[in-house]
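For this view, one protein chain was removed and the others were kept in their places.
The chains carry the letters A and B, assigned in the order they are written, with residues numbered from 1 in each.
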Amino acid sequence: MTDLDYQVIVGLEIHVQLCTKTKLFCGCALEFAAEPNSRVCPVCLGMPGVLPVMNRLAYEYSVLAALALNCQIAEFTKWDRKSYYYPDLPKNFQTSQYDLPLSYDGFIEIPLETGQSKRIRIIRCHLEEDAGKNLHTSGSHSQVDLNRTGTPLLEIVTEPDMNTAAEVKALAAELQRIVRYVGVSEADMQKGHMRFEPNINLAITKDGKAYRTPITEVKNLNSFRAVERSVEYEIQRQLDEFLEHGTTLEMGNKTTRGWDDDRQMTVLQREKEEAHDYRYFPEPDLLPVKMNETWLADIRSRMCELPLQKQQRFVQTYELSDYDAGVLTADRATAEFFDEAVKAGGSAKRVCNLLTQIGLKMANDKGVSLVDLGVSCEAVANLANMVDRGDVNASASTTIFEHMVTTGKAPAGLAEELNLVQKSDSSELEAIVKKILSDNAQAVEEAKSGSKKAKKAQGFLLGQVMQQTQGQANPRVVSQILGDLLRS
Amino acid sequence: MSEKIDEVQVRKVAKLSRLDLTDTEIKEFTGQLEAILEYVDKMNQLDTEGVEPMAHCLPISNCLREDTVTDSLGADAILANAPQRDGDFFKVPRILDDNSGA
Partner (left out) sequence: MQNICLDMDCTQLRAKVVSGELSSVALVTAVLDAIEVRDTQINAYITVFREQALARAAEIDARIARGASVGQLAGVPVAIKDNLCFTQGPTTCASQILAGFHAPYDATVVQRLLDQDAVILGKLNMDEFAMGSSTENSSMKKTTNPWDMNRVPGGSSGGSAAAVAAGLCSVALGSDTGGSIRQPASFCGVVGLKPTYGRVSRYGLVAYGSSLDQIGPLTRTVRDSALMLNVIAGHDPKDSTCVDAATAPLCDYTADLDAPVEGLRIGVVPELNVGADAQVQTALNTALEAYKAMGAELKALALPHADYAIAAYYVIATAEASSNLARYDGVHYGHRTKDPKDYVEVYSKSRAEGFGAEVKRRIMLGTYALSSGYYDAYYLKALKVRNLIRQDFTRAFQQCDCVMMPVSPTTAFKIGEKTADPLQMYLADIYTISANLAGIPALSVPCGFDSQTLPIGLQILGPAFSEARMLRIARMYERQAQWHKHTPNMS
C-alpha cells in the first residue's frame, strides 16, 4: 500500500461588475441584454482621438467594497494599459491596474458549516474595464457586440487559502452577500455580474515525499454550484493525473480550463502557443487618484454592518439558531427589517418565526423581496406580540399575515375581523369549563381517576370546551383551568 | 544591456505587434532597430538611482466624472466605419481560440 495524503490549494480571482449607471470611462448606459452595439459611443469603441474619463462612483464603489473586505486603501493609485489583441477589446488594450492597485492586504471571513468562520486573505482589489462579447455563430464567422465594453469591474484576488470546494463556494456566497449589502453590485451570477476563476492545485505527500500538481485556472463558471463542482472535479482530475502520469508543477505551466456545465467537467482551453506578454505601462490618458481623509471618511460613512457580523449578532443577541440568522441576513433589507421589527417591540424569536416561516415564503411565492410585501415592521412586531400574548394562535398568525399583505390592514383589526382572537379571559373561560364539567360527569370521573383513561378524558373535555368556544379559546389557558378544577 | 537585437527577436516583436512583415522588412528593421537601440543605450551612462520615473508631467490628479448617462451613438453610427458587419454586429472570421486576457 502506498501512503498517500493530499491538501487542496485554491485561490480565487474574482470579477465583480459594479452597479453604476454608466460605463467606467464614458457615459454609455449599462444595460443587460440591450440590442447589440446599442450602448456604444466613440470612447468605448476606441475610435481614434477619444479619451477616457474615470467614473467617480465606480471608484468610490471599489473603495467601499475594498473596505468591506478589510483592505488597506491606497493613498495613491494609477491605471495601466494591459495589451493583448482580441476582437471584443476594441483598443486592443485593457485599462486596468498593475503595480499600484487602489486597495490591498485585506481578508474575508467565510462562514463554515460548523458554524465557525475562516479567514481568507485578500491580496488586492483593483478597478478595471470589461471587454465586449464575441459571439460564435454556427457559420464561418464570429460576431462582436461591444455593449459590455468598458463596464466597471472590481477584480479581487485572494491568497490560495481555501482547502475544500465547500470553502470556495462559501467564499463565493459570502462575497455575493457582502457586495450586495454595501450596494456596489447586483452580483447576479447568471448575468455575469460575478465571475469566479479558481486557481487550483494539490500538495501531495506520497511515500513521505512532497509533490505539487500543476496549477489550473478554471473559467466559465456561471453558478455557485458550478464553482463548487468544478473544484471537486479538478481535485479528482489532478489526483488521477498525478497518480497515472506523475505530473507535477515543475513539468508544465499553468493551464486554463473551461467548465462545461452540460458534461460537468473542465476542458482544456485552446490557447495560442506564444506566451502572454501584456506589456503593462502607465495609462497616459488617465490621471492618478489620490485618496484623502475627508473623502475616505465620506465613503466609509456609506458602510453598513456586514452580513456575517449581523448574522453573529443575531445568534448572540437574539439567541437565534445559526441557520435562522443566516436566512434573515441573506439580504440586507430583510435583516434590517428584522432588526427594526425587534426594535419595535416584537420578541426576536417570534419575529424570526413570522418572517422565516411566513413572510419570506410569501415573498418568494410572489417573486418579490420581503420588504416589498407592503407590511411594516411595526405591524409584524404587533403580530408577534399577539401570538406571544396568546391573543391569536400560531396558525391564525399565518392567516393574519396573509391578510396583512393583501389588505394592508393592522393585525389586531384583522384578528377581530376574521374572528381569530383567542379567548384568554380566565373568568369567562372558567364558567364555560365549569358548565362542560357538569354536563360530562362520566368523563370528569375518568379524568380524576388517575387511570389509563384519565389523559384521554381530559383531552375530551378540552375538546368540548374548544367546540363550545368555536375554537377561539386559548388552549393553554383552558388546560390550566381544567387542571385546576379537576384537582379541586 | 548591449546584447544586440537579432532577427529572431524582431520576428517575435512583429508577432507581438500584429504586423505581418516580409523577410525584407524583417532584415531592414533588424539593422535599423539595432542602430536605434545602440543609440538609446546611451541612457545607461546616466545614474538614475533614486530618480522617480515620470509618466505624467502634470502635477494634477483626481479627474473624475459624475455617473451620468449620456447618449450612445446607436448601432448604425457605430458600425458605419466597420469593414464588415453582420446585422448589428461587427463581423470577424470565426474565433476558435480563447485568448481573452481579462
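By our rule, a residue touches a chain if its C-beta (ideal position, glycine included) is under 8 Å from a C-beta of that chain, and two chains touch if they have at least 3 such contacts.
Everything numeric here is computed off the predicted structure, so don't read it as measured data.
Listed by label, the shown chains that the missing chain touches in the whole complex are A, B.
Here the missing chain is touched by one residue of A:93, A:259, A:337 or A:401, and it is A:93. Among A:46, A:390 or A:471, only A:46 touches the chain left out of the display. For subunit A, the residues touching the absent chain in the complete assembly are 42, 45-54, 81, 83, 85, 87, 90-93, 142, 144, 146, 277, 279-281, 284-287. In the full complex, subunit B touches the omitted chain through residues 1, 5, 9-10, 13-21, 25, 29, 32-33, 35-37, 39-46, 48, 51-60, 63, 65, 73, 77, 80-84, 90, 92-96.
In the analysis below, only the chains that are shown with their structure count from here on.
For the pair subunit A and subunit B, the distance between C-alpha centroids works out to 41 Å.
Taken in their complex, subunit B has these residues touching subunit A: 15-16, 18, 55-56, 58, 60-75, 78-79, 86-102. By the touch criterion given at the top, residues 15, 20-22, 26-29, 35-42, 45, 53-59, 76, 78, 82, 84-89, 94, 128, 130-131, 134-137, 139-146, 153, 219, 256, 258, 269-272, 274, 276-279, 281-282, 284, 286-290 of subunit A touch subunit B in their complex.
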